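Just one protein chain is left out here, and the rest sit where they should.
Our next item is chain A:
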Amino acid sequence: MNMNQTSKKLELSLQPGTSIIGKWHKNNYRITRRLGYGAIGAVYLCNFNGKQAALKISTSGSSITMEVNVLKTLQKVQGNGSLGPSLLDVDDWQHPGGTRCSFYVMEYVNGKDLGGFIQSHGDEWLGILMMQLLGDLQKLHQAGWVFGDLKTENLLVASSPPRIRWIDVGGTTQIGRSIKEYTEFYDRGYWKMGTRKAEPSYDLFALAMVMLQIYYPARFDKGNHPEKMLMTKLSATPQLKKYYTPIKKALYGTYTSSEQMRRDIASLIMQHSPKAQKPTRIGQRKAAAVKPQHSFMESIVILVTAVVFYLFHMVFI
(Lines give C-alpha, C1' and ligand atoms only; values in the text may rest on other atoms or scores of the structure.)
Protein backbone atom coordinates (compact mmCIF):
# COMPACT_ATOMS: atom_id res chain seq x y z
CA MET A 1 0.00 0.00 0.00
CA ASN A 2 1.24 3.44 -0.80
CA MET A 3 0.19 6.28 1.41
CA ASN A 4 0.21 9.83 0.13
CA GLN A 5 1.47 12.04 2.87
CA THR A 6 2.19 14.75 0.42
CA SER A 7 1.29 15.10 -3.21
CA LYS A 8 4.58 13.75 -4.51
CA LYS A 9 4.49 10.00 -4.68
CA LEU A 10 8.02 9.10 -5.60
CA GLU A 11 8.73 5.76 -7.15
CA LEU A 12 12.18 5.00 -5.88
CA SER A 13 13.79 3.03 -8.61
CA LEU A 14 17.54 2.76 -8.44
CA GLN A 15 19.46 1.37 -11.39
CA PRO A 16 22.13 -1.29 -10.87
CA GLY A 17 25.49 0.41 -10.52
CA THR A 18 24.09 3.49 -8.74
CA SER A 19 26.31 4.71 -5.94
CA ILE A 20 24.61 5.61 -2.70
CA ILE A 21 26.90 7.78 -0.59
CA GLY A 22 25.57 8.56 2.86
CA LYS A 23 25.27 12.20 3.91
CA TRP A 24 26.52 11.61 7.45
CA HIS A 25 28.85 8.63 7.42
CA LYS A 26 30.02 8.90 3.79
CA ASN A 27 29.98 5.17 3.15
CA ASN A 28 29.61 4.20 -0.49
CA TYR A 29 27.13 1.47 -1.42
CA ARG A 30 26.83 0.23 -5.00
CA ILE A 31 23.40 -1.04 -5.97
CA THR A 32 23.42 -4.56 -7.44
CA ARG A 33 19.71 -5.26 -7.90
CA ARG A 34 16.35 -4.80 -6.25
CA LEU A 35 15.34 -7.53 -3.80
CA GLY A 36 11.81 -6.38 -3.24
CA TYR A 37 9.59 -3.53 -2.24
CA GLY A 38 6.71 -2.97 0.08
CA ALA A 39 4.72 -0.54 2.11
CA ILE A 40 7.42 1.92 2.98
CA GLY A 41 10.16 1.60 0.42
CA ALA A 42 12.42 -0.72 -1.50
CA VAL A 43 15.16 -3.13 -0.52
CA TYR A 44 18.26 -3.47 -2.70
CA LEU A 45 21.14 -5.86 -2.74
CA CYS A 46 24.29 -3.76 -2.64
CA ASN A 47 28.01 -4.02 -2.43
CA PHE A 48 30.04 -2.38 0.28
CA ASN A 49 33.82 -2.89 0.28
CA GLY A 50 33.42 -6.14 -1.63
CA LYS A 51 30.77 -7.51 0.70
CA GLN A 52 27.08 -8.05 0.03
CA ALA A 53 24.52 -6.19 2.11
CA ALA A 54 20.83 -5.32 1.94
CA LEU A 55 19.90 -1.64 1.76
CA LYS A 56 16.40 -0.44 2.58
CA ILE A 57 15.60 3.03 1.29
CA SER A 58 12.50 5.16 1.65
CA THR A 59 11.30 8.73 1.36
CA SER A 60 9.63 8.30 4.73
CA GLY A 61 12.42 9.07 7.16
CA SER A 62 10.23 8.34 10.16
CA SER A 63 9.43 4.78 9.03
CA ILE A 64 13.12 4.08 8.48
CA THR A 65 13.92 5.48 11.91
CA MET A 66 11.26 3.33 13.59
CA GLU A 67 12.57 0.16 11.96
CA VAL A 68 16.13 1.07 12.87
CA ASN A 69 15.03 1.51 16.48
CA VAL A 70 13.67 -2.04 16.47
CA LEU A 71 16.75 -3.50 14.79
CA LYS A 72 18.94 -1.82 17.40
CA THR A 73 16.87 -3.27 20.23
CA LEU A 74 17.01 -6.74 18.66
CA GLN A 75 20.75 -6.41 18.36
CA LYS A 76 20.94 -6.01 22.11
CA VAL A 77 18.94 -9.14 22.90
CA GLN A 78 20.50 -11.07 20.09
CA GLY A 79 23.50 -12.46 21.95
CA ASN A 80 24.73 -15.41 19.91
CA GLY A 81 21.45 -16.07 18.09
CA SER A 82 20.06 -14.09 15.23
CA LEU A 83 16.87 -12.16 15.84
CA GLY A 84 16.51 -10.41 12.53
CA PRO A 85 19.21 -9.20 10.13
CA SER A 86 22.00 -7.32 11.88
CA LEU A 87 22.11 -3.57 11.35
CA LEU A 88 25.19 -2.15 9.65
CA ASP A 89 24.56 1.54 8.95
CA VAL A 90 21.90 4.27 8.96
CA ASP A 91 22.12 7.38 6.81
CA ASP A 92 20.45 9.85 4.47
CA TRP A 93 20.86 10.23 0.75
CA GLN A 94 19.93 12.99 -1.66
CA HIS A 95 18.28 11.50 -4.74
CA PRO A 96 19.62 13.20 -7.90
CA GLY A 97 16.00 14.20 -8.55
CA GLY A 98 16.16 16.27 -5.37
CA THR A 99 14.18 14.06 -2.99
CA ARG A 100 15.59 13.39 0.41
CA CYS A 101 15.74 9.70 1.25
CA SER A 102 16.65 7.81 4.39
CA PHE A 103 18.15 4.36 4.32
CA TYR A 104 19.64 1.68 6.47
CA VAL A 105 21.99 -1.12 5.60
CA MET A 106 21.63 -4.59 7.07
CA GLU A 107 22.98 -8.06 6.75
CA TYR A 108 21.92 -9.70 3.47
CA VAL A 109 20.02 -12.87 4.24
CA ASN A 110 20.66 -15.15 1.29
CA GLY A 111 17.81 -17.59 1.42
CA LYS A 112 14.89 -19.22 -0.26
CA ASP A 113 11.26 -18.46 0.36
CA LEU A 114 9.63 -20.83 2.83
CA GLY A 115 7.06 -22.28 0.43
CA GLY A 116 9.68 -22.98 -2.21
CA PHE A 117 12.00 -24.56 0.33
CA ILE A 118 9.34 -26.94 1.63
CA GLN A 119 8.36 -27.84 -1.91
CA SER A 120 11.86 -28.78 -2.96
CA HIS A 121 13.15 -30.24 0.31
CA GLY A 122 10.05 -32.02 1.54
CA ASP A 123 7.28 -31.56 4.05
CA GLU A 124 9.30 -33.08 6.87
CA TRP A 125 11.21 -29.81 7.09
CA LEU A 126 8.16 -27.84 8.11
CA GLY A 127 8.15 -28.97 11.72
CA ILE A 128 11.86 -28.40 12.16
CA LEU A 129 11.77 -24.92 10.65
CA MET A 130 8.77 -24.01 12.79
CA MET A 131 10.67 -25.16 15.86
CA GLN A 132 13.54 -22.87 14.92
CA LEU A 133 11.10 -20.01 14.42
CA LEU A 134 9.38 -20.70 17.74
CA GLY A 135 12.76 -20.66 19.46
CA ASP A 136 13.48 -17.22 18.00
CA LEU A 137 10.02 -15.98 18.93
CA GLN A 138 10.51 -17.20 22.48
CA LYS A 139 13.67 -15.06 22.77
CA LEU A 140 11.94 -12.09 21.21
CA HIS A 141 8.94 -12.36 23.53
CA GLN A 142 11.16 -12.72 26.55
CA ALA A 143 12.83 -9.48 25.56
CA GLY A 144 9.40 -7.80 25.64
CA TRP A 145 8.60 -7.66 21.91
CA VAL A 146 6.15 -9.26 19.51
CA PHE A 147 7.08 -9.70 15.83
CA GLY A 148 3.67 -8.52 14.60
CA ASP A 149 3.73 -8.84 10.83
CA LEU A 150 4.71 -12.49 10.72
CA LYS A 151 3.97 -13.86 7.26
CA THR A 152 5.48 -16.18 4.70
CA GLU A 153 6.90 -13.25 2.72
CA ASN A 154 8.85 -12.10 5.76
CA LEU A 155 10.57 -15.45 6.23
CA LEU A 156 13.61 -16.77 4.40
CA VAL A 157 15.34 -20.11 4.73
CA ALA A 158 19.11 -19.83 4.55
CA SER A 159 20.81 -23.04 3.42
CA SER A 160 23.55 -25.35 4.68
CA PRO A 161 22.50 -25.80 7.31
CA PRO A 162 18.86 -24.87 6.71
CA ARG A 163 17.89 -22.11 9.11
CA ILE A 164 14.75 -20.02 9.02
CA ARG A 165 15.29 -16.25 9.39
CA TRP A 166 12.87 -13.39 9.56
CA ILE A 167 13.28 -10.10 7.74
CA ASP A 168 11.26 -6.87 7.86
CA VAL A 169 10.81 -5.86 11.47
CA GLY A 170 8.36 -3.10 10.50
CA GLY A 171 5.60 -4.68 12.58
CA THR A 172 7.67 -5.48 15.66
CA THR A 173 5.85 -4.01 18.65
CA GLN A 174 6.44 -3.78 22.37
CA ILE A 175 4.27 -6.21 24.34
CA GLY A 176 1.10 -4.53 25.59
CA ARG A 177 0.84 -2.01 22.75
CA SER A 178 -1.21 -2.19 19.58
CA ILE A 179 0.30 -4.17 16.71
CA LYS A 180 2.11 -1.70 14.46
CA GLU A 181 1.71 -3.43 11.13
CA TYR A 182 -0.04 -6.60 10.05
CA THR A 183 -1.30 -8.47 7.02
CA GLU A 184 -4.95 -9.49 7.07
CA PHE A 185 -4.55 -13.18 6.29
CA TYR A 186 -2.21 -13.65 9.27
CA ASP A 187 -4.04 -11.28 11.60
CA ARG A 188 -6.28 -12.79 14.26
CA GLY A 189 -8.30 -9.57 14.38
CA TYR A 190 -9.29 -10.09 10.74
CA TRP A 191 -10.38 -13.66 11.54
CA LYS A 192 -12.30 -12.44 14.60
CA MET A 193 -10.19 -14.75 16.73
CA GLY A 194 -8.73 -12.11 19.03
CA THR A 195 -7.50 -8.57 19.54
CA ARG A 196 -4.66 -6.65 17.93
CA LYS A 197 -2.85 -6.24 21.21
CA ALA A 198 0.80 -7.24 21.08
CA GLU A 199 1.13 -10.44 23.10
CA PRO A 200 2.94 -13.71 22.36
CA SER A 201 -0.27 -15.45 21.28
CA TYR A 202 -0.63 -12.87 18.48
CA ASP A 203 2.54 -14.18 16.84
CA LEU A 204 1.55 -17.80 17.40
CA PHE A 205 -1.72 -17.29 15.54
CA ALA A 206 0.26 -15.82 12.63
CA LEU A 207 2.69 -18.72 12.74
CA ALA A 208 -0.21 -21.18 12.47
CA MET A 209 -1.41 -19.21 9.44
CA VAL A 210 2.09 -19.42 7.93
CA MET A 211 1.84 -23.21 8.20
CA LEU A 212 -1.56 -23.16 6.49
CA GLN A 213 -0.45 -20.72 3.82
CA ILE A 214 2.26 -23.09 2.61
CA TYR A 215 -0.48 -25.46 1.43
CA TYR A 216 -2.82 -22.66 0.31
CA PRO A 217 -0.42 -20.40 -1.60
CA ALA A 218 -3.32 -18.37 -2.96
CA ARG A 219 -4.64 -17.91 0.60
CA PHE A 220 -8.40 -17.89 1.22
CA ASP A 221 -11.05 -15.48 2.45
CA LYS A 222 -12.71 -15.62 5.81
CA GLY A 223 -16.24 -15.92 4.42
CA ASN A 224 -19.17 -15.52 6.75
CA HIS A 225 -17.88 -17.94 9.37
CA PRO A 226 -14.19 -17.16 9.84
CA GLU A 227 -13.58 -19.67 12.62
CA LYS A 228 -15.28 -22.51 10.76
CA MET A 229 -13.36 -21.64 7.62
CA LEU A 230 -10.04 -21.94 9.43
CA MET A 231 -10.92 -25.32 10.90
CA THR A 232 -12.19 -26.62 7.57
CA LYS A 233 -9.01 -25.62 5.80
CA LEU A 234 -6.86 -27.10 8.56
CA SER A 235 -8.70 -30.42 8.52
CA ALA A 236 -8.52 -30.56 4.73
CA THR A 237 -4.72 -30.44 4.63
CA PRO A 238 -3.19 -33.93 4.91
CA GLN A 239 0.35 -32.54 5.29
CA LEU A 240 -0.73 -30.72 8.44
CA LYS A 241 -2.57 -33.64 10.02
CA LYS A 242 0.38 -34.35 12.26
CA TYR A 243 0.36 -30.78 13.62
CA TYR A 244 -3.41 -30.50 13.91
CA THR A 245 -3.47 -30.04 17.68
CA PRO A 246 -0.71 -27.41 18.07
CA ILE A 247 -2.02 -25.44 15.08
CA LYS A 248 -5.52 -25.48 16.51
CA LYS A 249 -4.27 -24.39 19.91
CA ALA A 250 -2.33 -21.55 18.30
CA LEU A 251 -5.37 -20.43 16.33
CA TYR A 252 -7.50 -20.36 19.46
CA GLY A 253 -4.88 -18.51 21.49
CA THR A 254 -4.47 -21.36 23.97
CA TYR A 255 -0.69 -21.09 24.12
CA THR A 256 0.71 -18.36 26.31
CA SER A 257 4.30 -18.90 25.21
CA SER A 258 6.18 -20.03 22.11
CA GLU A 259 8.02 -22.56 24.20
CA GLN A 260 4.79 -24.49 24.85
CA MET A 261 4.07 -24.77 21.16
CA ARG A 262 7.66 -25.61 20.39
CA ARG A 263 7.57 -28.48 22.86
CA ASP A 264 4.34 -29.84 21.40
CA ILE A 265 5.70 -29.79 17.87
CA ALA A 266 8.96 -31.36 18.99
CA SER A 267 7.24 -34.30 20.64
CA LEU A 268 5.03 -34.82 17.59
CA ILE A 269 8.03 -34.96 15.29
CA MET A 270 9.85 -37.34 17.61
CA GLN A 271 7.00 -39.82 17.97
CA HIS A 272 5.94 -39.66 14.37
CA SER A 273 6.54 -42.90 12.53
CA PRO A 274 7.95 -42.17 9.09
CA LYS A 275 6.75 -45.55 7.74
CA ALA A 276 3.51 -43.90 6.77
CA GLN A 277 5.35 -41.48 4.53
CA LYS A 278 7.30 -42.08 1.37
CA PRO A 279 10.51 -40.09 1.49
CA THR A 280 11.46 -38.32 -1.70
CA ARG A 281 14.86 -38.67 -3.29
CA ILE A 282 15.59 -35.02 -2.60
CA GLY A 283 14.48 -35.53 0.95
CA GLN A 284 16.98 -38.32 1.40
CA ARG A 285 19.86 -36.51 -0.10
CA LYS A 286 19.32 -33.28 1.79
CA ALA A 287 18.55 -34.93 5.07
CA ALA A 288 21.75 -36.95 4.88
CA ALA A 289 23.79 -33.89 3.94
CA VAL A 290 22.59 -31.78 6.82
CA LYS A 291 25.06 -30.87 9.48
CA PRO A 292 23.76 -30.82 13.04
CA GLN A 293 23.23 -27.27 14.19
CA HIS A 294 21.93 -24.92 16.82
CA SER A 295 20.05 -26.45 19.69
CA PHE A 296 20.56 -29.93 20.97
CA MET A 297 16.94 -30.75 20.26
CA GLU A 298 17.22 -29.86 16.60
CA SER A 299 20.35 -31.93 16.22
CA ILE A 300 18.52 -34.93 17.62
CA VAL A 301 15.58 -34.42 15.32
CA ILE A 302 17.75 -34.08 12.25
CA LEU A 303 19.86 -37.04 13.26
CA VAL A 304 16.83 -39.24 13.77
CA THR A 305 15.39 -38.19 10.41
CA ALA A 306 18.68 -38.91 8.69
CA VAL A 307 19.05 -42.32 10.30
CA VAL A 308 15.50 -43.25 9.44
CA PHE A 309 16.01 -42.29 5.81
CA TYR A 310 19.25 -44.18 5.72
CA LEU A 311 17.54 -47.33 6.97
CA PHE A 312 14.84 -46.86 4.39
CA HIS A 313 17.46 -46.64 1.74
CA MET A 314 19.03 -49.91 2.92
CA VAL A 315 15.74 -51.77 3.05
CA PHE A 316 14.11 -50.67 -0.18
CA ILE A 317 16.86 -50.13 -2.68
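Keep in mind that, in the parts below, contacts are C-beta pairs under 8 Å (C-beta built on N, C-alpha and C of every residue); 3 or more make two chains touch, one makes a residue touch a chain; residues count from 1.
FYI, contacts and distances are computed from a predicted model.
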| item | value |
| --- | --- |
| Absent chain [UniProt protein name; select from "4Fe-4S dicluster domain-containing protein", "Xanthine dehydrogenase family protein subunit M", "Ca-activated chloride channel family protein" or "Spermidine/putrescine import ATP-binding protein PotA"] | "Ca-activated chloride channel family protein" |
| Candidates A:196, A:233 or A:263 - the one touching the absent chain | A:196 |
| Contacting the left-out chain in the complete assembly, out of A:16, A:61 or A:144 | A:61 |
| Contacts of chain A with the absent chain, listed as residue ranges | 1-7, 24, 61-62, 65-66, 68-69, 72, 90-92, 100, 102, 176-179, 184, 189-190, 195-198 |
